[in-house]
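Omission of a single protein chain aside, the complex is shown with its protein chains in their original locations.
When the chains are written out, they are named A, B and C in that same order, and each has its own residue count from 1.
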Amino acid sequence: MEFEYLVKAESRRVSLEKKGEHWIFRAGDQTLEADVRIISGNAFSLIVGGTSHLVGIADHKDTIYVSLDGTTLTLKRPGAEEKRFEKGEEGSKEGITVVKAPMPGKVVKINVAENDAVRKNQTLAIVEAMKMENEIKSPMDGVIKKIHSSAGDLVDSEKSLIEIEPKT
Amino acid sequence: MEFEYLVKAESRRVSLEKKGEHWIFRAGDQTLEADVRIISGNAFSLIVGGTSHLVGIADHKDTIYVSLDGTTLTLKRPGAEEKRFEKGEEGSKEGITVVKAPMPGKVVKINVAENDAVRKNQTLAIVEAMKMENEIKSPMDGVIKKIHSSAGDLVDSEKSLIEIEPKT
Amino acid sequence: MFKKIVIANRGEIACRIIRACREMGIASVAVYSEADRAGLHVQMADEAVGIGPPPAVESYLHMDRIIEAVRETGAEAVHPGYGFLAENPEFARRLEKEKIVFIGPNSRALELVGDKVRARQTMEKAGIPIIPGMKRVADDFAEYAAEAKAIGYPVMIKASAGGGGKGMRIVCSEEDLRPALEAGRREAKSAFGDESVYLEKFIENPRHVEFQVLADNDGRIVHLFERECSIQRRHQKIIEETPSPALTPELRQRMGEAAKRVLEVSGYNNAGTVEFLLDREKRFFFLEVNARLQVEHPVTELTTGIDLVHRQIRIAAGEKLDLKQEELSQRGHAIECRIYAEDPANGFLPSAGKILFLQEPKGPGVRYDGGIFSGWDVPIYYDPILAKLIVWAETREAACRRMRSALDDTVILGIKTTIPFLKDIISHPRFREGATTTGFIKDHFGDWKEKEASGETEILSLASAAFFDSRKTSEAGVLSVRAKEQYSPWRMLGKWRIGEKSDLSGE
Partner (left out) sequence: MFKKIVIANRGEIACRIIRACREMGIASVAVYSEADRAGLHVQMADEAVGIGPPPAVESYLHMDRIIEAVRETGAEAVHPGYGFLAENPEFARRLEKEKIVFIGPNSRALELVGDKVRARQTMEKAGIPIIPGMKRVADDFAEYAAEAKAIGYPVMIKASAGGGGKGMRIVCSEEDLRPALEAGRREAKSAFGDESVYLEKFIENPRHVEFQVLADNDGRIVHLFERECSIQRRHQKIIEETPSPALTPELRQRMGEAAKRVLEVSGYNNAGTVEFLLDREKRFFFLEVNARLQVEHPVTELTTGIDLVHRQIRIAAGEKLDLKQEELSQRGHAIECRIYAEDPANGFLPSAGKILFLQEPKGPGVRYDGGIFSGWDVPIYYDPILAKLIVWAETREAACRRMRSALDDTVILGIKTTIPFLKDIISHPRFREGATTTGFIKDHFGDWKEKEASGETEILSLASAAFFDSRKTSEAGVLSVRAKEQYSPWRMLGKWRIGEKSDLSGE
């Protein structure tokens, strides 16, 4: 079986196959043979060349979180959402930029209206989470195309807040 | 929905139904209304009349283990195995008694042979587990009908070791 | 002793207080907002009462609802934890009127120490060293300007009702004074509903050293030594320890006596903390009183052997303090790391969401006070503290090594946390030397980035992900669409995610 993941936006492919009691993993020009034991649905024990690693692992949608030897990595499966986005961008060369909340929170204020011209780094909205107010700033000079949220809305980090069309 | 459980060999029936945010449980003449939250696959939080209970729960085959307020109870689902046993007993009034290992372990020695007459409390076999030897004694006067294990076998607590026919 | 206590708080501190109740044979009542029905404190308590919608003002800050929960359950006392209503004199006063015991100081003491300007006046009169500066709120700009000149720049603007760094501004010259005053007043107004500010001499790169004090209802007072809390980010403590590497026995004794005197002149009872700044010449100045159980109380417990929550409850129940100053001592060294739901690589943006996997640290000398579990959805409404990791060891060096090991042992997947940041602080050579001042984070971690994972870790992670996905695939009984699609010509395009680079917190 072969899988593809994004590690910091870089695509990495990894294949695995069972060989007796062990598993062979290949990624790029690297190969490793591991004795793998399932500890729980979220934990594996790997022994690779005598070295023991306890892996904590969990996923949410297309994000996989892996913890190992005191380090946590985030991998992405090249999933449906990014693809849709990509197609959107292909569809219109000077596409819309979607501004999202940087974290789940509550919209305290929307500072702009549709059709407003905005400058780069202008504050577009304020989202509060965990007793901290966070200003959402414009990534570019442009014009507000659409506003999807209003004050009081709860938003998660995947929710589009505002669409901006770049200034041409 | 209604379920049946055995609590210390006694049959108890319990029904449940959802009522708004809560669940109504009925068992015999007792009714309780609980606000139930799933904490994990093995833990629920119950609030019943303002009292909070954290329940740890797990099952293996037809045994359910429930832990609650510092007490652990074992319930049995009236499952297939006991029924088969029951039918067997019905089939032959003076049926065979099956002697099982009291715990998982290793058979160190079988002290009897088929067709041997045995007395109640006579040692039939020795099973070792966790560095302790445990004598398996006869539950009755009888005759050894069949021996299913021999020295060196690993047995679990559901494995039949020896069948005895009662002395008539 | 009380038979039943309401814990007017949530998260790790509520859990810690519930444990104390259980050990003391006291029934505990958790209160919870709608966001916290499944919270750990609700799971652990003997009883639980819903007190309203998620926003704190409608639940944990809602005095009527808390008092109603006390009445409803027949409880005799309220433990407020920290934050929320813990230092609110009005709440204490209302409970006093209702004949419900508030497990904390009396309302007069709360009022006095809550007013920073009044507290400064009181302490100065009592001979406690205070930071040079104003002892009253000025009437107009001219007065502020004159005071600033008299104090000498740089000066610090502080809110009279202050706390948590809100309203604070450093001003280096007269021309910056007016706009800074205006901004400070606005911030103070919005944070505390009170725009009063005053000026103090700005002390450069001090240590933050505080003393834990216990006072019973009859005025017996002992201190339980210091905690050094210099490792701060925007006036928020993130690592605390005791003993302070900076104190000599003689200085410790003097500061401890000063701390006791602070409580004495405040008419204070129950547990409290007296905060001091310690400058480079090892002069100490009274800063403020934290009139509650502190987040960092465990380091004191581990070194003195005194359980502060047990003591709070016993004092509130009217017991005499049977501790004698000369019998108290510090043993070994303790450090606490606060684990927050924040993204340290990204301006410490809050990071609410579901904890997909939690591995809690344990082992000899490791204490973990947590308020979360695998599957818990960290709400957006409250403080981002998830847990506290506290270690004890014979020496500071051993405690640092134990902390590092325990942090490596702590795994929280699904949300961002400060764990990688904490690891780097605890491993920093200057931290190891004990060179801890309030400027430490700014000086050494201003542009912190998480270390790149090693190539080995990365390949092992990829292998683990593949193994994980292969199990999902085989569990589903079919090859996943994903596995089939793997060769589709696909590439990552740049995408704007706002807030990732800019500092949104307004510093």
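The working rule: contacts are C-beta pairs under 8 Å (C-beta built on N, C-alpha and C of every residue); 3 or more make two chains touch, one makes a residue touch a chain.
If you're wondering where the values come from, they're calculated on a predicted model, not measured in any experiment.
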Contacts of the hidden chain among displayed chains: A, B, C
Selected residue (touches chain absent from view) among C:K166, C:R401 or C:K472: C:R401
Sole residue of C:P179, C:G219, C:G318 or C:G363 that reaches the chain not shown, by the stated touch rule: C:G363
Missing-partner contacts on subunit A, residue numbers: 35, 37-40, 45, 47, 50-52, 54
Absent-chain interface as seen on subunit C, which is shown: 16, 19-20, 22-25, 298, 301, 305-307, 309-310, 331-332, 360, 362-365, 367-370, 393-394, 398, 401-402, 405, 408
Absent chain, residues of subunit B that touch it: 1-7, 9-16, 23, 25, 27, 30, 32, 34, 36, 38, 42-44, 46, 48, 53, 55-60, 64-73, 75, 77-79, 82-83, 85-86, 89, 97-106, 121, 124, 128-140, 154, 156-157
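Please note the rule applied: only the chains that are shown with their structure count from here on.
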Centre-of-Cα separation between subunit C and subunit A, whole angstrom: 30
For subunit B paired with subunit C, centre-to-centre distance based on mean C-alpha positions, whole Å: 50
Interface hub residues of subunit A, defined as touching at least two other chains: none
Of all residues in subunit C, the ones touching two or more other chains: 374
